[in-house]
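The complex is shown incomplete by one protein chain, all other protein chains being positioned as in the whole.
First chain written, first letter: the chains are A and B, and each begins at residue 1.
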Amino acid sequence: MLDPTPSNPRTGQTPLLQTIGLTKRYGDFLANDSIDIEIWPQEIHALLGENGAGKSTLVKTIYGLIQPSEGEMFWQGQRMVLSGPHDARARGIGMVFQHFSLFDNLTVAENVALGLDGKESFKDMSARLEEVSRIYGLPLDPKREVWQLSVGERQRIEIVRVLMQNPKFLILDEPTAVLTPQEADQLFVVLERLRSEGRAVLYISHKLEEVKRLCDTATILRGGRKVSTCIPRSETAASLARMMVGAEIKQVKAPAGRRITVPRLLVNELNLEPDEPHGVRLQNISFELKGGEILGIAGVAGNGQDELFAALSGERLAKDPGTIVIDGQAAGHLSITARRKLGAAFVPEERLGHGTAPRMRLSENALLTGHAASGMVQHGFINTAATLSTVDRTTAAFDVRKAKRDPEAGSLSGGNLQKFIVGREILRNPVVLVVSQPTWGVDAGAAAVIRQALLDLAAEGCAILVTSQDLDELAEIADRIAVMFHGHLSESLITADASREKLGLLMGGSSLTPKEPADAVGA
Amino acid sequence: MQLVLEKRAERSTAIALISPLIAIGLTVVTMSILFVLLGKNPLAALAVYFITPLTDGYSLQEIAVKAAPLVMIAIGLSLCYLANVWNIGAEGQFLVGAVAGSWLAVVTHGSDAGPWVLPSMLLFGAAAGALYALIPAICKVRFGASEILVSLMLVYVAELLLDYLVRGPWRDPAGFNFPTTAEFDPVATVPLLIEGGRLHLGVAITLLVVAGAAVLLGRTIKGFEIRVVGAAPRAARFGGFKSNQLILLTFAISGALAGLAGIIEVAGPIGHLQPGISPGYGFTAIIVAFLGRLNPVGILIAGLFLALTFIGGEQAQIAMKIPLDMTKVFQGILLFYVLACDSLILYRIRLIMPQRKAADGTA
Partner (left out) sequence: MGLLEAIILSVLAASTPLLIAATGELITERAGVLNLGVEGMMILGAACGFGGTLLTGSTIVGAICGMLAGTALSLIFAAMALGLAVNQVATGLALTILGIGLSGLIGAGFVGERIATAPHLYIPGLTDIPYVGRILFGEDGFVYLSLLLVIAVWLFLYRTRAGLILRAAGDNHVSAHALGYPVLRIRLYAVMFGGACAGLAGAYLPLAYTPFFIPGMTAGRGWIALALVVFSSWRPGRLVVGAYLFGAVTILQLHAQGWGIGIPSQLMSALPYLATVVVLVLISRARTGGSTAPAALGTVFVPDR
């Protein structure tokens, strides 16, 4: 072990869960490399690490979803081999998944029933569902179908479902990533109550301040191995981050001498009906974005950010050309290709399947957005040399690491692919850049490169719109921040004024001019 | 012990090249077993299927003649399948093309119409095939109806249309009541490339189509568009490509090629319109497209191979009394193996041994 266990030795007791040398191998790749971890009753234990550090693999193994290649697990001192999640649940291990394990077209009650082992009647189960959700203050309507619910409500289903198993040990994978700050606070109350009831919690998060506040112990993974176990309260966020990354993280710096110029992107009363049955209607969205400026859009996922991206990019067209003005030209009726020709560039949230075609080579993915406005196509024929040179230039400028010159997009790691996608657009010297979740799910090094690139691009006069669920990210790079809720966009706040509390209220649907503040939160 | 699939980071180029060969090998093994079950000598049967047709010039030409419609249809289908839309009604488009082209031959029959007749027939055939294929495409784009089911239903409709015409209005009055049109005039017949041989102009047109498709898919932005719409539709929309237009285009092209193949078949090797002008070309072409890995050159080779099985099947029926349906069984099995082997391009198969299952009582 690298660290002597810093928490009390608890002599004479056995840990609730202990892993010894837990290893998971995929081909030559070690997702988990000999991990030792101890979870004690009445403990909130944080599991920290970058994307790809092996956190998900570890918790999936503990939940019985993945069979370890080597190593052992002990449950209350007894050796444990799990045949599957049913087995884990039977012992008292519950899990709340990051991307949820829900069924959109089934009702809340049916979803809960599927997470239990079906030993009680549907009626008894429904009664217990009501009871548990009342006790923990997590209200749910059992008859509604999941697709109708907000992200916060969906998470509530997952949590109630786990609590109904009366677990001794809960695993929560990034539970606050999708919540407003206020909703997160409510969740912490629930978690502290669970601890006081004697249960243990394994808590995966990226938000280090949150971990310092909530967690008793933290285990840090890097590159599949355990780096350290520590007490987060006696660390700083910076020291925790250093252990996760393994190096000092470069501070992102806004270049000096940035000039705010003329409006480059204007949106006037944009209204758009959803094109999907479960989509959000955009209502009266207006804002102005000048050259050299970065506007951040915060909000809980599913409040119209995807729809706004589609409307701004031209994947969907607005009825009235004047609702979107790019660099002085009415563009609401123009296709995405025409908007690119006006100097706009776009980076969607989803890297694989939206920003790139995963099974196509990088050069072909360069062609994907570059075919309209560069020398890549002549008389309908593809200039392969030009597409390859774009790949080379992007690789060089943004430090894209890859196994060969022109691999398939899907074979790159998340961070490297994101650098390629952002780089591909920046190298086109856009006047307007619309970016969704620029650093979602990428490692800290790549995130720093990307954020710096956005700041540098703004310094060159580009107008940048960044949508992100990560408030820290917006605080770091945005000049102003507005919030999306139910298809509406709030007035923007100067970043310095945009406290977490204010943004959290807006994200929960309250207005800042106090009328009926309390009601809307968490409704 | 358990077999599991493991996703490869990148598709395996080596397996992409050899997978059709593995598939053919496995098919031959399976066929041998079937021959034994039928009480035939498998080696002799395989020789009749795959070797005999290659040993004389006439059969070789016949293979090329049979391959031409298969390849032409399969090229069109490959465009649809690359774009991830499923035209499985090529058989119907083939028949409608044959019917539309034949109309000119029928109305000009016995007149002194000039050499414009044949080119016009080919044009009519292609246009009718394209229009017929556009029905499912429009139903899909406009109403969201399954193109698979609509295009297939239209095969039955086309068969009945052809049947009606050759039994009714277009029947040859001097044909002893057989359901057939009169033999087409020379100006309405596809000329032979070499006098006295079997190769006709359609074979040459097929080669042009293969070359055109190779250029389209490999070099042009339109070809890229087809591939990206099929591979990642959302990324394609992000790239500014309109998938609906592309669905219409690929269906139209594939319908046109099937229709063209149909009229060439009728105005060439057959010489008149009758029911049963296709031994299932439109369906066999689906196999050709997949065996050829949706690649034009691959399709050319695959088309020749499947044509060989048609000829071989006929010879096996004559020489060894093996039912003609054996060819269909063979084709079905081949398609299965091709698809199975294709899976290895994307996945790696691993054998997992059960481990420590018994260690825990409750497991």
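Going forward, a contact is a pair of C-beta atoms (placed from the backbone, for glycine too) under 8 Å apart; a residue touches a chain by one contact, two chains touch by 3 or more.
Worth saying up front: this structure is predicted, and the values here are computed from it rather than measured.
Engineer: One chain isn't displayed here. Which of the visible ones does it touch?
Structural biologist: The chain that is not shown touches these displayed chains: A, B.
Engineer: For the full complex, which residue in A:Gly84, A:Gly137 or A:Pro255 touches the chain that was left out?
Structural biologist: A:Gly84
Engineer: Per the definition of touch given earlier, which of B:Cys139, B:Leu192, B:Ile301 or B:Met320 contacts the omitted chain?
Structural biologist: B:Cys139
Engineer: May I ask which residue of A:Ser34, A:Gln67, A:Ser335 or A:Thr384 touches the chain that does not appear here?
Structural biologist: Candidates A:Ser34, A:Gln67, A:Ser335 or A:Thr384; residue touching the omitted chain: A:Gln67.
Engineer: Which listed residue, A:Leu30, A:Leu114, A:Ile249 or A:Ala338, touches the chain dropped from view?
Structural biologist: A:Leu114
Engineer: Touching the absent chain in the whole complex: find that residue among B:Leu60, B:Leu199, B:Ile301 or B:Val329.
Structural biologist: With B:Leu60, B:Leu199, B:Ile301 or B:Val329 as choices, the missing chain is touched by B:Val329.
Engineer: In the whole complex, what residues of subunit A lie against the chain that is missing from view?
Structural biologist: 64-67, 84-86, 88-89, 97, 99-106, 110, 113-115, 118, 276-278
Engineer: Spell out the interface residues on subunit B facing the chain that's missing from view.
Structural biologist: Within subunit B, the residues that touch the unshown chain are 3-5, 7, 86, 88, 135, 139, 143-146, 148-150, 152-154, 156-157, 160-161, 163-164, 167-168, 283, 286-287, 290, 323-333, 335-336, 339-340, 342-343, 346-347, 352.
In this text, only the chains that are shown with their structure count from here on.
Engineer: Looking at the complex, which residues from subunit A come into contact with subunit B?
Structural biologist: My answer: residues 26-27, 67, 79-83, 87, 90, 313-315, 335-337, 340, 346, 348, 350, 353-360, 364-365, 367-369, 371-372, 377, 380-382, 407-408, 410-411.
Engineer: What residues on subunit B touch subunit A, complex-wise?
Structural biologist: Listed in rising order, the residues of subunit B that touch subunit A are 6, 9-11, 219-222, 224, 227-228, 231-232, 234-240, 348, 355-357, 359-360, 362-363.
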